[in-house]
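Of the protein chains in this complex, all but one are displayed in their positions.
Here the chain labels run A and B in written order, and each chain numbers its own residues starting at 1.
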Amino acid sequence: MSDEYENNKSGYQAQSSEAITGSAGSTSPDIDYVRPAELPEQDLYHGHTFITKWVFCQDAKVIGVQYFLTAVFTGIVGLILSWLMRLQLGFPGLAGFITAEHYYQFVTMHGMIMVVYFLTALFLGGFGNYLIPLMVGARDMVFPYVNMLSFWMFFVAVVILMASFFVPGGPTGAGWTLYPPQTILEGTPGSGMGILLMLVSLALFVIGFTMGGLNYMITVLQARTRGMTLMRMPLTVWGIFTATVLAMLAFPALLVSAIMMTLDKVIGTSFFMPTILKAGEVLEYGGGSPILFQHLFWFFGHPEVYIVALPAFGIVSDLISVHARKNIFGYRMMVWAIVGIGALSFFVWAHHMYVSGMNPWFGFFFATTTLIIAVPTAMKVYNWILTLWRGNIRINTVMLWCLGFIVTFVNGGITGIFLGNVSVDVPLSDTYFVVAHFHMVMGIAPVMVIMGAVYHWFPLITGRLLNETLGKWHFWTTFLGAYSIYFPMHYLGFIGVPRRYYEMYDSPYMTSAVGMNEFISLAAFLVGAAQFFLIFNVIKTLKTGKRAPKNPWKANSLEWHTSTQPPEHGNFGERLPVVHRWPYDFSVPGAKDDFIPQTTPPSEMVHTKVEKT
Amino acid sequence: MSSDPKIDGFELKPGFRGMASDTGSDQTMFKGVHWGKAMMWIFLVSDTFVFSCFLIAYMKGRGSTPVEWPNPSEVFALDAFGVPVPLLLIALMTFVLITSSGTMALAVKYGYEKNRKMCGWLILATAIGGLTFVGMQVYEWSKLIHEGVRPWGNPFGAAQFGSFFFMITGFHGTHVSIGVIFLFIYAYKVFAGHYENGGKRGWFTTMKGDYVEIEILGLYWHFVDLVWVFIFAFFYLW
Partner (left out) sequence: MDNTDQISEKEKKTEGSSHKIGIYLWIWGLLFVLSFFSYMVDWYQFQGMLRWSLILFFMFLKAGLIMAFFMHLFWERYALVNVLLWPMTAIACFIFLMAAEFQYTFITRMFYFFVGGAA
């Protein structure tokens, strides 16, 4: 490879001198030239009281932590619900208080909480808020006040969701997909207040998220710092940004279906309700289309899968690159894969509906588009592995989580290819194979990335390093435990154990399932308990943990190069950083250190073999 | 392209070459576009998806109902001098909304020319147009309810007719009403001179006011009109 900057020196000069003519106060043209700022400095509202500093705060970092903590709280509720479900499945009748109705309510709330209120809020609200402004070099989100409203709207949505546990009839038990007509008919648990609160909570979540999503999008598109082109953004930002775009376009379908179902429930319209005979009597509903709800729901639901997955893809790319001390393999390919997966995700939704009784020709279309998604996804997996290839890998906790992610994701992705084919899906549909698939691919895999991200960015947020020993215990128990849960579930699916069943009773062909269910349940208790390693670790670290040096992982991206660590409100002190390169210049031949921060100007790197970015 | 901004140190190329160089540049992708305006555009795309989902649901619902769909031309007819005229009220509503859209477009134009008086009066005219539209919609709703059309059923045919009618026009009417409220607020702000002499600090923001806010408001208002074009075609004419 040639010496990039030496050769291009004249080119840079020509470009910069041409650009500088006409602007007042020009400096001498040099290779460090970055064109001036287009926009004035953002004027921020700095809180003074406890309320404006920590509660109704307009600082994206505080909002991010608020999102994070609220999402983790809902996640713990979801975890406890999963324990209760496994208690029933592994040892039926042991816990007498779990009736069939309760079981369905646990299933429903576990699903909805984990997908929407935990993962979506945590990745986009939590990591998005904290990292986007820092990584693109902005002082804050572009509309801080709207950003604050976004969190509080989410908070109200969570409160309403939790309130549904305490209303008469309990929360809805219709399954997280809320399929009509049974969702709002008597006989389904929580068909009264429960479903209503769920729909209201979802609508508020959508409104709150829209406010946040506009912020994330405009901050990435319109508020980057000088020199920060789209192709110099860390992949974390790309992942979160693309996921936000998906959310802005997919959540409307959820909002619409929530509104229509609320009308069906409250004032008795029949959008989704066909003519129904109940105990010999015809109900007042008639003429509606239940499958319409499924289409609307999955038009939201499938992009939602990628709303969870794309930020994980982005974050894990950065973590792998930093901790393998190597530039990410095929950065542009990675970006285009993220964008491509995002775009394709709007054309695949009905692969969740192969057995729903939709137009049978759709299977052909949706199986094709679904399998096409495997191409960019596989590209990403290869690129992660090629990034690791001959890297200077540090086997620390963060890297362990990343490696765990790759394995888990490949596993879940391959079962996804099974299920994407109509003829394979039909017998496997509604069995534990599906449960194993989606928990691997959008449950365990993104959670592994979250864990890795927590260990990675904890020093940035708090200034202290998490304990590595505890972290490794946390990883190995979680990783092995999660495999003990979900690997046997594939087998359960193959022998035909149906999902969402309260109990298997004495089905003779399922005798081998009994022992396996017990084993899975024990593993599930263990994995849930293992998360207390993290909680204990966080508490211990906050009290007595090792103080982190500045930029402890020797990373290049802007969030580690703020004026203070943790960064203050306004992020970068007096001056915004000026970006000269991508964030992946690791182990560059000829460079003094094995990393070159994004702010290092080319003139300091003249005799190194950096890539042109 | 007359509205291209001038940006220090960056050459704005026209057409698709410009698109490539804008996208590849640092700092901003939409050159010279105000943050609020970009936000409104993205929001409108999101809102387009909301209305599209409503209309798609309507198509699916109407297409698959085995009961006959009422003939909108007859249902929405209005007696003028004793003769039933099909869709008369809807035609008037369309007229009013397009009128208000035109005044809004002119208000944006005069806003950029810093013509405070003209801009304010035109926004006020737009608001009154919007108010008239909402009033006519109230009349339309009450007339239909009087004739026995309910969200859960109606005497003319498929029950989904009333359901979709009230939901879609109601959701659109809500958008119009919110727009009217903001039109009145911004008419006040323009008359009070909040955008003169460098601008006054707005609510909930530390950014100074600027006439670009009128364009942002205009985008929303034209979007409401745009949605009506589709509702008019799909619900009333189809």
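One rule holds in what follows: contacts are C-beta pairs under 8 Å (C-beta built on N, C-alpha and C of every residue); 3 or more make two chains touch, one makes a residue touch a chain.
Please read all numbers here as calculations on a predicted model, not as lab measurements.
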Option touching the unshown chain, where A:41, A:284 or A:593 are the choices: A:41
Residue among B:39, B:87 or B:144 touching the omitted chain: B:87
Residues belonging to chain B that touch the chain removed from view: 1-8, 12, 15-16, 18-19, 22-23, 29-34, 38, 41, 45, 48-49, 52-53, 56, 59-60, 62-64, 66, 73, 86-87, 91, 94-95, 98, 101-102, 104-106, 109, 112-113, 210-212, 215, 218-219, 222-223, 225-226, 229-230, 232-233, 236-238
Contact set of chain A toward the excluded chain (per top definition): 23, 25, 27, 36-41, 226, 249, 289, 291, 295, 299, 346-347, 350, 357-362, 365, 575-576
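The definition used in the following text is that only the chains that are shown with their structure count from here on.
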Between chain A and chain B, centroid-to-centroid distance (C-alpha), Å: 34
Touching residues (chain side chain B, partner chain A) in the complex: 7-11, 23-31, 33, 35, 38-39, 42-43, 45-47, 49-50, 52-54, 57, 60-61, 64-67, 151-152, 158-160, 162-164, 167, 171, 204-207
Of all residues in chain A, those that touch chain B in their complex: 19-20, 22-23, 34-39, 43-45, 142-143, 145-146, 210, 213-214, 217-218, 221-232, 248-249, 251-253, 255-257, 259-260, 263, 267-271, 284, 286-289, 292, 295-296, 299, 579
